[in-house]
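Note that one protein chain is taken out, while the other chains of the complex remain in position.
The block that comes next holds chain A.
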Amino acid sequence: MVGEELTEQETALYDRQIRVWGADAQRRLSKSHILVYGMKGTITEFCKNIVLAGVGSLTLVDDRAVTEEALSANFLMPPDENVCSGKTLAELCRDSLNEFNPMVRVSVEKGDLTSFGVEFFDKFDVVVISFCSLATKKLINERCRKLSKRVSFYTVDCRDCCGEIFVDLQKYNYAMKRLDETTECELQYPSFQEAISVPWRSLPRKVSKLYFAMRVIERFEEAEGRKPGEICIEDLPAVLKLKKEICEAQSLNESHIPNALLERLVTGTREFPPVCAIIGGILGQEVIKAISGKGDPLKNFFFFDSVDGKGIIEDISDPTPKG
């Protein structure tokens, strides 16, 4: 498969990016299959990026109907309501994405993602999910890990004007280039479950506060049986109470997680278009790197907050080797 040449069309279209990552990487991209869940603003940006990059196929899962909120941050939605009627978010996005690059097969899979078995995930090289509950994140991640081939797993969540990316490449070997030298590297990624189980007090002091805040919100929504983002200002007292409990259990001073930050995440549940572009761009490049094997992948969390304008990489994994 790797020996197949790029067509003349592909070489002309992808010329500028082949000069970045090479023809070999472009070939690998064209054979890759991506699964995406949760068609909101950030995922839309991500899909746009990988479709333009020329992946083999992209499968979208999102049976929800179009809402006004979707229109505000999703540039794939045609503003004409008549066109939208009767179609799901995934179907509308598919129609638009097909136009961006006819060489990519964009399709829709209907149904509840959590009900799909392990064999379903075997069809893909990369799985990206967004706005999922804690339980769903763990479940899908585990299904990916059960397969004998590596299925790269990513979660991405943008709330208010900040965003979080999680990466799980399992055991990942790649060639790291520094100046003229190339060294073979092996990275061991924890699963989502393993990562968030790392005791908070064993993490360095300067770890992004957003990490902790997102975990509190995650736990709250799960405990209350809410859908992700189904939270509002009235929940703030309960959220702060939960924060206190978790911090006590984790032996972490509760002032470590600013209340103002939690308040932002509780009230600002909509995505913010510029942040969608930033996170969608970064996530897009991470997936391209994982598929092509070129470039150093992110390990394993990325945070961005518009309020301080900083982009931070955190490695949240258990340093002790498992027996």
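The rule is short, and it goes like this: a contact is a pair of C-beta atoms (placed from the backbone, for glycine too) under 8 Å apart; a residue touches a chain by one contact, two chains touch by 3 or more; residues count from 1.
Keep this in mind: contacts and distances are computed from a predicted model.
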> Can you pick, from "Cytochrome c oxidase subunit", "UBIQUITIN-ACTIVATING ENZYME E1", "Phospholipid-transporting ATPase" or "Vacuolar protein sorting-associated protein 35", the UniProt protein name of the chain not displayed?
Replying inline: "UBIQUITIN-ACTIVATING ENZYME E1"
>> From the list A:19, A:171 or A:205, pick the residue that touches the absent chain.
In response: A:19
> Which listed residue, A:92, A:106, A:195 or A:282, touches the chain dropped from view?
Replying inline: A:282
> Which residue, A:190, A:229 or A:295, contacts the hidden chain when the whole complex is considered?
Replying inline: A:295
>> For review purposes, identify every residue of chain A that touches the missing chain, sorted by number.
In response: 12-17, 19-21, 45, 48-49, 52-54, 75, 78-79, 99-102, 161, 273-282, 284-286, 288-289, 294-296, 298, 302, 306, 309-313
